[in-house]
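Complex shown without one protein chain; remaining protein chains in place.
And then chain A:
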Amino acid sequence: MKLLSFIIIYFLLQVLKCTSSKVKKDITQTLVTEYKNFDTVFPRILNAKTKIGSKSSSSSGIIYRIDSEEDFKSFINNSDLTDKYAIVISAVFVNAEKLVKLEETKKVVGVIVVYDDKPMIKPYSPDKKCPNCEYGMYSGDERANYKWNPHGDGMLFKYFDFPIFGITGNGYSVKDAVLPIIEANIFNKKRKYKNYPLYSIKFDSFMLAPEDTITCLSRKTCDPIGGNSIWSSFSRKIDPNDGKKIVFITAQLDGNSLFHENTIGTNSQIGGIVANLAIADALSRSDIKPEQFQNHIVFMFFNGESFGYGGSQRFVNDISEPFKCLNKNERVNKECSNYASCFNPYMYFDDFKNITLNNIKGIIELNQLTCSGCNNTDSPTYFMHIDDENDSETLKITNLISKVYSVFGNSVPAIPNNNDASNIIVDNNNNIDSSSRNETINKLKRQNTSYNIKPAWEGLIKNLGLPPASSQSFLKKQKIPAVVISDFQTEFTNKFYHSGFDIDSNSTTYDNTVCKTADIIAKSVWLYAQNKEIDYDVNLIPPSVAVNCNYVNELMYCLSHNISCPLAQTLLTSNNSTRQVEGKLSKVSHYSGIFNDYSLNGTLHTYSNFDSWVTNYALITSTGRNTTFPCKYIDDCMKQFEYPNFDELDDESKKKIESMPYSKRKYQCINNFCIEGQAFVHPAYGSGLRYDVFNNKYFVKKEDEATWVESRWSSNSITICFTTSRIFQIFELLVGIVFVILTIIGYYFINTYTKKYLKLA
């Protein structure tokens, strides 16, 4: 009976409450929204020993918004809150310390990070304080603990016990997506997050991979993190026995951040990519053809570097031993392409076999170059890092660069002649007539900018060695002269290294930073590759070897802000000029992605790896030989140059020729002209992993090396809905049971009543 009275009183209470509360009908209808296909989730990433990332979940929690430091403190310290909560937090407040504190409260079922328009004032980096140092050449040394990235807190390499979703604004407006959540939170706040019914969020996120790499690779529930590195050279053929050595110019292609869809990295790595491409462009204009230099020049773009130097380690391992192909004739599994150069071990391109560690004359690496955090961007200072300050071969490079700087350091890079055929891909709107060109030169000369590049160990007690850089992978194996150019001396000047905030405004120009540096390095490489580093009079470097600052600025803009810019459009529609780059894309992600079956066969454009695609074609344009033959499709070039008698061949041969992948062909159609040139790809994923071509699986070969994989996940979504309290649900159940009991009682009552009457009747 007590129960019955409880039910009745509770019911009446609810009825009374309902007449006094005011919930707008509109909210009831619009706020029960479901966001499907949330691609911005911090996924589960594993290596042989640990897992990082966020957890799978299908639980729900009451919406609680954290919009300021006070909100955060009040959530942590509030002991009244007893339920489970779904935290909605602005991205500017997210760091490892806060997430760990949230985890410790044990009241959090999930976190949604919102990239709204709050400005990020304090410097912050989610990467480690010494990025990749356990995989570099100094691991085991005290230099592996040196804090190159002082603002880093290692959030990217931590594991959290709840799903972390992100609203980053890629493809939709953050305001639209977040508005229902904000309104729901206001509603909840009025009820002090306690008085039901309240708005909740249900998280649906499922990460397939279990605890570690070995298990998940064998079950195929995860994929190696990485992509394809790209390299190319002016020389048509690199022969290890031709007496020429190789000059490497390298840059890092990939970035990293909490949400892979929101990884730009303008100041982390894009500066280096653009400088590298600009140097290739400048050298292509040299009067002396670079293929006739005394040394080969190889332009290298390493992918997968953010996760244990995946690209550079793998490349170094592959070139340190002579490449032996065991099966050249027939493909072993159906994922392999018929056009691969070697089927076991599976290599799509095997041209790297002509590069050996002994043949490398020197490496110049272009690290962070935008000087975004420099104290004075009008007088940027760049630094050359080397490992051993007593090595004469390495000092030759740094002395050369200093010499070039002393002559060209504070003059304006000459704007090249626009009629030069090799500049065809430059922005079509670049119509500067000669009078205004002179005016621009004079204007730049009048600006009070001064540039400086100097050795990094100068003035320091001890040489700190190389910063986190791909060159460490080379020097780990063999002593090679290597110089890393960067905009920092003892600590990163980049305030947001590997963070979602690492992007500049879209009107930033890089004339005095990236362009200047590229110009000096281009001139230095021009001398270095011709063995002219010692005696040559630097003043005699031809003016044609100059970096085009418009090219630099436009590439920086395209890769950071808008991939639909004219330059990128031209490059991305190579080989098929009628194709449109899909949709209205603007920002693209620079996360390396995963190494899957497409990557195995040299495909660059999967999962929005636009940066690789742009780099590939820009590189071919610079290192290739231009023809004057106009074209629309790559087959036009093929018919003109490779198979002039194409039309007379039989159908089978025609099919075979036409089905050859573009990456393997000798002539490409870029910007409507045929270019004879090729760029090569090289797999880039953790060096501790190996590919088993017979089973089409990856496996862990060396646990101590980089073995990073990303878990596969099904589509993620969140649903905003009303929830009622547990007590209310139990009350409903009791009402149901009471109804059934009442019916049974009623039935027996009527039954006995009729029997009584029947007896009487």
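The working rule: a residue touches a chain if its C-beta (ideal position, glycine included) is under 8 Å from a C-beta of that chain, and two chains touch if they have at least 3 such contacts; residues count from 1.
Keep in mind that, in the parts below, contacts and distances are computed from a predicted model.
As stated in its UniProt record, the chain not included in the shown complex is "Aph-1", which appears among "Aph-1", "Trm112p-domain-containing protein", "t-SNARE" or "Basic helix-loop-helix (BHLH) DNA-binding superfamily protein". Residue in contact with the omitted chain (choice from A:Ser60, A:Gln313, A:Asn354 or A:Asn512): A:Ser60.
Interface note: of A:Lys202, A:His590 or A:His682, the residue touching the hidden chain in the full complex is A:Lys202.
Although one chain is not drawn, its touching partners on chain A can still be listed: residues 14-15, 17-19, 21-23, 25, 28, 32, 60, 197, 200, 202, 719-724, 729-730, 732-733, 735-737, 739-740, 742-744, 747, 754, 757-758, 760-761.
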